[in-house]
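The complex is shown incomplete by one protein chain, all other protein chains being positioned as in the whole.
Note that the chains are named A and B in the order they appear, and that numbering of residues resets to 1 at the start of each chain.
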Amino acid sequence: MSLNLIFEKSIPGRQAAAQAPKPNAQAVTHIPEHLLRKTPPRWPACSELQVVRHFTQLSQKNFGIDTHFYPLGSCSMKYNPRGVHRAASQANFTRCHPLAPSETIQGTLEILHTLQNYLAEITGMAGVSLTPMAGAQGEFSGVAMIKAYHQARGDVGRDEMLIPDAAHGTNPASAVACGFKSIEIPTAKDGDIDLNALRERLGPKTAGIMLTNPSTLGLFMRQIKEIAAMVHEAGGLLYYDGANLNAILGKVRPGDMGFDVMHLNLHKTFATPHGGGGPGSGPVAVSNRLLPFLPQPTVLKTSDGHYRFAEHQDAPQSIGRLSAFMGNAGILLRAYFYICVLGKQGLTRVSEFATLNANYLLAELQRVGYTAAYPKRRASHEFLITLAPEKKQYDIQAMDIAKRLLDYGFHAPTTYFPLLVPECLLIEPTETECKEELDKFISAMARILNEAKTNPDMLKNAPHTRPIKRLDEVKAAKNMDFNYFLSTVATP
Amino acid sequence: MPYIPHTPEDTQSMLERIHQAPNIEALFDEINPDLRQKAFEHLPDGLNEMDLLQHAEALANKNKNTVCFIGAGSYEHHIPAAVWDIASRGEFLTSYTPYQAEASQGTLQLLYEFQTMIAELTGMDVANASMYDGATALAEAVLMAIRMNRTHKTRRVLVPETLHPLYRATLETILQHQDVTLLTLPMDTTQGITNLEALNAYEHDEITALIIAQPNFFGGLEPVDALSDWAHAHQAISIACVNPISLGLLKPPGNWGTHGVDIACGEGQPLGAPMASGGPYVGFFSTKKVHVRQMPGRLIGRTTDEDGKPGYTLTLQAREQHIRRAKATSNICTNQGLLTTTATIHMSLLGPEGLARVAQHCHENTHKLATELAKIPGVSLVFNAPFFHEVLLQLPISAQKIVRTLAQQGFAGGYLVEPHYPNLPNTLLVCATECRTDTEIRAFANALQHILAAENQTQTQTPLMETPS
Partner (left out) sequence: MKFTSTHEWVNTSETPVVIGITHHAQSLLGDLVFIELPELGKEVKTGDELGVIESVKAASDFYAPIRGTVIAINEAVKANPELVNNDAEGAGWLLKIQASHPDDLEALLDATQYEKIIAEEH
């Protein structure tokens, strides 16, 4: 029982009897013997209470937004509204089959169609497809649309995608998945893109550039107009990674900055629940020239007010479908209801208070002794601090601060991303945190900095108060224990 | 302001601590003024929660409640109440990717249990912590097969004609820039399963991968042993695309043929996810231990902490996009975490006995449905191979018209197959899971009978049986 895994609680003959149909009267018929399963899978045989207790206890080992301040940079861990969750969870939404006749799902289709329009207005773009199931799929479709656009024009030599070295790893991975070469653009010391390097790398082979603004460094890219002009002049298109949209909602629209295509992360900006790693949703929005290539199905409204999914003949130049059905519909409903609650004024306030909270934290953390990576710049909705000085002086690392924060009751900020800034923490408070929570965080960070000076082992061996201490990751990679029944590792 | 807590006093005292910030607007002073937008115009005004819920209910009421006889990749099953109750706890619902292992042992242990259960279900060694859905999991399997067979000069993949057409379409989109050739393996038109003789054409060809769907799109049971062995004998990576509930009855892909398959994947929606118009669902993906470094997606491994206590952590991350970037095995980052949670709780509540019963009830109900419907004059089964929980019907007139009329009468009657298979006109793919009662099946059969009779006859219609509400 020492591992507390559900399999160890399994007793042959136990069952959550209320959850299974009545036992079958006869043996299985109409299936050839050689195709039948001989031994059942070793799924747990437990009572319903055992299962409920097991997973409830597991949940208690987690930090969530509901329980802890969660300043994970570039993830926008804002409050996931319960009312929105309830609105989207109604049986009339969840019981619909994805291939049901359109006349039976007019409510769902109306929401999706309206959401397409809302997101187009929010981003300043001409059209939207809701189908990509996460940011990475959104990126893939965006890059694929850029490729389709050039190919449709007969411009087939453009096989390079320019990507800043500070970009999120999904960017180059998505570019390569579309058959592009990923060409890195260096970031200058002031945090802006190196324009000279960009100029050198632009040319007839440039299909486009993938950017985010504010950048992954938490800084607004001040030369965006110039960059857009340069790339367009070279014949390339601009892709916007929408991960940081929380910083500029209602202030600047990516379409107005010159971007041709972008994805949104609904699980970031639009407060859909993160669920321990997903599901997300990464709708794409495009300018006019890319409309024909949008991934399908989109939702159309006919002249008599009837909603339906688009079919092949409606979008013959589409890059195609990204999944069997129309994407993470339940998440899309949540995003729609979130927009309904916030309304036009509320959406603009998101960026205002996200930015206020970030700048306040930046100012106060500097006051207690931390080093901003870009001290001369405004924070956007997030900012970077670097622990490089502390590493030199006290031999502690950013990871040590992160782990010690867990003892103080805070989830750590993002560590070691972007790779550009050594020993960094990327901190994003979001707009839903109140001043007292931020002050508690600042106070904890001040105490941790003091511990670094007076008692560094406290940090190096942190966390001390969690169910486990730091894990041996080398051992995890070498053990390769991914399956309880194949584990050769002795249990304690 | 919904969800934003700041009072004017809060704002004032915070601004005072920030350099050169007389007001919030000043914080945006790095943005070029001519980039700034006007206020939003076509977005609505905000709502409070009470108004939101009324608005949501009104919209939900525009959806019609129908009795579901459609399968085709998404299936209605009973989801125990505890599944979403527990998964909706804030600690599960509002946590993020478990990068800080000490703050996420709940999620990490759960994922380890999920991996174990999926490996057991599919008869393979190791499973990852999920993909977006079954179709993208299949695409990732093909990409993995290409990596495994990287010495091949061509990238030719055999795809059965009996594979779900929407999965085929997804493969085409995701693989379009990878120089992959998808070759269709035709089906035997009487049996509705892959024609083994079609493999002879590739006897001396370099084939990178062979996809085997079980059950196939039409519910038919394929000759999986022969297909799996052929792949192995020809150095092609065998990829099983399977339904998880069917594996309560059917032999798992790890046991197909002499060696089992190399990769097993599929749609996990039947394990705890409502049909919900198509998502969020959850793809599962498993392989043999020797191939684990080529597997995409997140992977949770067991290890110990500094005190020797067992713990769980993300591992082999060097394969993933956040480290390997352009050379990653996949671009996937966010996956389907919450749905993995519900699937694990669902599988635990079913247990092996529950799974077997659900599978058998689905099998029996679909057979009952097929038998009832085939009694109707003009209706017959198209194929004669054994089938599981889905079957293709031949109708005497336009299936599209029938489906529309059935919808008016409260039935989601089936999936129209003809747009994808022009050589199968007037056919309808129907399914009956364990949720369908005998009453519903009889009502459906009656409705269909009357619709067909009305088409044929001009005499007064006999009254229809009441459909269940």
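Just so we're on the same page, a residue touches a chain if its C-beta (ideal position, glycine included) is under 8 Å from a C-beta of that chain, and two chains touch if they have at least 3 such contacts.
These numbers were taken from a predicted model, which means no experiment stands behind them.
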{"item": "Chains shown that the absent chain touches, full complex", "value": "A, B"}
{"item": "Listed residues B:Asn65, B:Gln178, B:Gln317 or B:Asn446, member touching the removed chain", "value": "B:Gln317"}
{"item": "Touching residue (missing chain; options B:His42, B:Arg293, B:Lys375 or B:Lys401)", "value": "B:Arg293"}
{"item": "Residues from chain A at the interface with the omitted partner, ascending", "value": "416, 473-474, 476-478"}
{"item": "Interface residues of chain B (partner: the chain not displayed)", "value": "293, 315, 317-319, 323-324, 327"}
